[in-house]
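Below: one structure, written as structure tokens.
Omission of a single protein chain aside, the complex is shown with its protein chains in their original locations.
Think of it as A, B and C in the order they're written, each chain with its own count starting at 1.
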Amino acid sequence: MAKHATPLLDQLESGPWPSFVSDLKQEAASRAKNANNVEFQVPQDCVEDLLGVLELSYKHGVTHWKHGGIVGVFGYGGGVIGRYCDQPQEFPGVAHFHTMRINQPGGKFYTTEFLKNLCDLWEFRGSGVTNMHGSTGDIIFIGTSTPQLEEIFYELTHKFDQDLGGSGSNLRTPSDCIGAARCEYACYDTQAICYELTQEYQDELHRPAFPYKFKFKFDGCPNCCVASIARADISFVGTWRDDIKIDQEAVAGYVGGEFAPNAGAHSGRDWGAFDIQKEVIDLCPSQCMKYEGGKLAINTKECTRCMHCINVMPRALHIGDDRGCSMLVGAKAPILDGAQMGSLLVPFIKVEEPYDEIKEVIEAIWDWWMEEGKNRERLGELIKRQGFQKLLEMTNIKPVPQHVQEPRHNPYIFWKEDEVPGGWTRDINKFRERHQR
Amino acid sequence: MAKHATPLLDQLESGPWPSFVSDLKQEAASRAKNANNVEFQVPQDCVEDLLGVLELSYKHGVTHWKHGGIVGVFGYGGGVIGRYCDQPQEFPGVAHFHTMRINQPGGKFYTTEFLKNLCDLWEFRGSGVTNMHGSTGDIIFIGTSTPQLEEIFYELTHKFDQDLGGSGSNLRTPSDCIGAARCEYACYDTQAICYELTQEYQDELHRPAFPYKFKFKFDGCPNCCVASIARADISFVGTWRDDIKIDQEAVAGYVGGEFAPNAGAHSGRDWGAFDIQKEVIDLCPSQCMKYEGGKLAINTKECTRCMHCINVMPRALHIGDDRGCSMLVGAKAPILDGAQMGSLLVPFIKVEEPYDEIKEVIEAIWDWWMEEGKNRERLGELIKRQGFQKLLEMTNIKPVPQHVQEPRHNPYIFWKEDEVPGGWTRDINKFRERHQR
Amino acid sequence: MAFISSGYNPDKPMENRITDIGPQKYDKFYPPVIAKNKGKWLYHEIIKPGVLVHVAESGDEVYTVRCGGARLMTVTHIREICEIADKYCGGYVRWTTRNNVEFMVDDKAKCDALITDLEGRKFDGGSFKLPIGGTGAGVTNIIHTQGWIHCHTPATDASGPVKATLDELFSDFQNHRLPAQLRVSLACCLNMCGAVHCSDIAILGYHRKPPLLDHEYLDKMCEIPLAIAACPTAAVKPSKVTVGDKEVKSVAVNEDRCMFCGNCYTMCPSMPLADQEGDGIVLMVGGKVSNRISMPKFSKVVVAFIPNEPPRWGTTTATIKRIVEAYAAGANKYERLGDWAERIGWERFFDKCELEFTHHLIDDFRDPAYYTWRQSTQFKF
Partner (left out) sequence: MAFISSGYNPDKPMENRITDIGPQKYDKFYPPVIAKNKGKWLYHEIIKPGVLVHVAESGDEVYTVRCGGARLMTVTHIREICEIADKYCGGYVRWTTRNNVEFMVDDKAKCDALITDLEGRKFDGGSFKLPIGGTGAGVTNIIHTQGWIHCHTPATDASGPVKATLDELFSDFQNHRLPAQLRVSLACCLNMCGAVHCSDIAILGYHRKPPLLDHEYLDKMCEIPLAIAACPTAAVKPSKVTVGDKEVKSVAVNEDRCMFCGNCYTMCPSMPLADQEGDGIVLMVGGKVSNRISMPKFSKVVVAFIPNEPPRWGTTTATIKRIVEAYAAGANKYERLGDWAERIGWERFFDKCELEFTHHLIDDFRDPAYYTWRQSTQFKF
């Protein structure tokens, strides 16, 4: 029988979607049974207590966790989030219940061997409860005690060749879309650069030297499957500069109804026969396409590479060959001054080992932010505070119209003294010679 | 011969566009000649000096006018802008050179009799130079001396039944489009309400009691020929609620090429035959039109009354019969906090004598602004500072989706205590019973 | 020049005083055909540039001939307008909201005679007195402000640049070849006395040097707290300054925070900004006020600075001409300049108008600036 009655949570066991309550219960049962005689290093009934404290929150309508305090592993400033229960007597199994962030592999591909190792470790030294994955991308181990932190870290590094992810005022765990590994739209190898920069900036990832958190995310194309534009201080979004490759025969295949539009993504409803004019040409945001005489034409110069036509006809249209990425900066959640999406800083840059050009941009941004950023000021907020122009100046990037959605509509231009002939130092008496009081 | 050489200004006499320099010179000559023996009350050569000081500005690249100081007519706080030359010795004719604002008639219609009277008065007591008209709408008399102000005012009121317009922290001279007088698009009588409100609020117009200036402008329809949306603290823009009236025969006339689209506004170029689909249906911003089987249909519910279709086919389409206006508030120039366009406050209101409902809205706005507005704070800035929600509250207008272009994207909702069950007063000790430190 | 009294008695200002009577009532000035058909107009047509006919339910017609005018007008010129109106229009005339003059007649024959008369009138210097035009898909009169002719804060002249620009655009004042109407406006300083911030093309006077400080007089001539409060960027602070051997109260300006708006000068004459090298013109484009097709919008800054070049402001007018030609060549029928720029993208706009994009054009004024940067990978190379 369960340690705590959970009448409210029990109601979340029904319904088709996988029930986390059922899963927690199976874990609680498995720990209680302990078929493999694991010498649990945290309370065997911690999952029962987790269910118990959660039930209490369901009853009270508020959380029962309190602030973390600073816990972690020696020499690292991140990777662990401390957490304590505010009813430790009632739920001793979760009195201390820290999470650890384990840096996920690129594309979130796993061998079962590796996963099973992690499971064994986490069952043994933690609650056995995880998030697969955290919002930043890490594998999250939910719930262990302070003494286990170093033990887990030791085993991770020594046995599994695996490091922690980021937290605190650090570089956070970079993450990527599946990209070239399995996607025909990938304009660069997201996994390669994600890995390379993660390795290059291990120090920044583990040792807090920044004003606040900093995130990289890598999207292979403008579809943005890792949502980098919404939530990375620097988002790398694949793009290309030359023609979209058109296979006219395959276009005919779509027009003729041989291939399902959008790879079958709309199969759940009868939308009528595919109408290339209505569904592709007319929806192209830059109106740069034509379908005439059974031939599709794209005016590359005007195309904004939105991906729509390619998404609709993946067999017929393919991204260009002159590939690279756009870098956007400053995305963040609403705290403090409002949410931001990434703003375009580098319209196009090649993504090629050893990524020196890209690193130059990154480091110029960091230099500026570390110099000027206030405590707990995200890059986006610094850009807002000091201006996008300042960002361009500090990264030595030439202003181009691509940087703006539209030019400023207020004419409040802050000229600098050296831009104005004659400078600003003027003599009032000389002025008064021409202009009496 | 001219009093001052004006080699720079002389270059502005050539070219086809009416030359203000030529006009000023003809006035200077006329004053010098004085064929009618006018007993000029300000220096006879003031126009020469005006040309002279302007030439000097052309040479120096800066103005030679200085601050006004407070001049005006007894009991009024507006209607006169004081102005002094900063080179009075060189240009004594314009040493004092104040402007007077004369409240223009509605629609800027005149009889020549009235105009000639004004000309006589202004030639006699001022420079004879005017602006027809000032940006707010007034007739501007440019250039007279302080002693003449009362004289001119006396003659205006006693002989010509004519008052001054506004300046200072007053209601400014209201102005209107030609509207119903000569325009088939007018949804209400702009001249009638403009006149009525000008009369009703004479006190507000002449005696500064506001935090800053306040402007009314009246546009008969959404074409906005008096640009009210861009520059009136309250803009009244005509609109209607029922069907656009369609004369199908006339539609056929346009389609058949019998009538020129847009009343001939595009006659300077061969744009090809009129294509109702491309030129009307496809450009309708709400996509609520259809042209099928030679019949034009409009889905009134979805129409946003943008005027495009009516503008293109004025013989075929006419505004609806259930007419009134929208009121938008807060437009202003960029000083101090950035320009604003008017924001929609009253989506629809009838415009009928005695305009009581409209006056209620106006006065509620003024009450709030006079209570809360800071010195030199325009209504638009107050709305920005205290929020559009506050404006609705103070005018007792129910919030509707029409008030916004889009709902807020930041979730920072400032709840009020009485909106939250249980209020805000809580007991920390009670909280701590459930949540230990 | 003897003083002649109007009857006003300065010692008894309230004697016989008439106040608060407002303007003349509009309908006293309506031509008969207007008075009769008001509110009953059926449709109109532009017969040719500058000439309109409106047809009423009654069958009545009114022909309007629209004429350009420098809005700076002398009584001599107004009298000439009256003379024409007396001759052809029964003694009625009106001005438009953009300072054009409209002569109205109620039949076609009168209209033709009127047109012939107007076309013949020129100033001695050679310019037209009352050029016909300003309708339809063309350029109309330029809304403008006082400039060096009367104001104390301008950063450029008004009448001069307007005359020069309209000379350059004159053929479009008399033609309907543009994709849609194109409204040009000018304001001589940031106060923007007009709807300049929502114009297809706006010419704006702009200072670029922080105020001079006339310390010796500042405290005498100004209310220091008002000058401080006037500054939108809080760049003005109180200070003490030694002038000669006296310490006086004055202000200090944090020059790096100054955006040259002139608000301090409006409140305090001892803080002038004007400067021959500093002052000049900002060009803004793409605004509109009508609600037709697209919603009203602000103009955007596309040229950060052009020096004042009196008397003909050559660089300014040439740049405007280039923009107009690019627009004429590129936009669709009915498409306003701003809608065109948005459709093709601002990156293309700068190409097509051969304008340089500089850092000044990127918004850095307060929070809303963010919304003008590009939060997308959609752009054109």
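Here are some notes:
Convention: contacts are C-beta pairs under 8 Å (C-beta built on N, C-alpha and C of every residue); 3 or more make two chains touch, one makes a residue touch a chain.
Remember, it's a predicted structure, so these values are computed and weren't measured experimentally.
Just so you know, the chain we are not showing touches A, B, C across the whole complex. When the whole complex is considered, the residue among B:R305, B:R323 or B:R378 that touches the unshown chain is B:R305. For subunit B, the residues in touch with the chain missing from this view are 222, 229, 237, 239, 241, 285-287, 301-306, 326, 328, 337-338, 340-344, 347-348, 384, 387-390, 392-393, 399-415, 417, 419-422, 424, 426, 428, 431-432, 435, 437.
For subunit C, the list of residues touching the undisplayed chain reads 291, 295-296, 366-368, 370-371, 375-378.
Definition applied: only the chains that are shown with their structure count from here on.
Contact analysis places B-C first among chain pairs (by count of C-beta pairs in contact).
The chain with its CA mean position farthest from that of subunit C is A.
A straight line joining the Cα centres of subunit A and subunit B is 49 Å long. Computed centre separation for the pair subunit B/subunit C is 12 angstrom, with centres defined by C-alpha atoms. Residue positions of subunit B touching 2 or more other chains: 60, 62, 64, 66, 334, 338-339. Residue positions 190, 197, 261, 269, 275, 277, 287, 298, 365 of subunit C are each in touch with at least two other chains.
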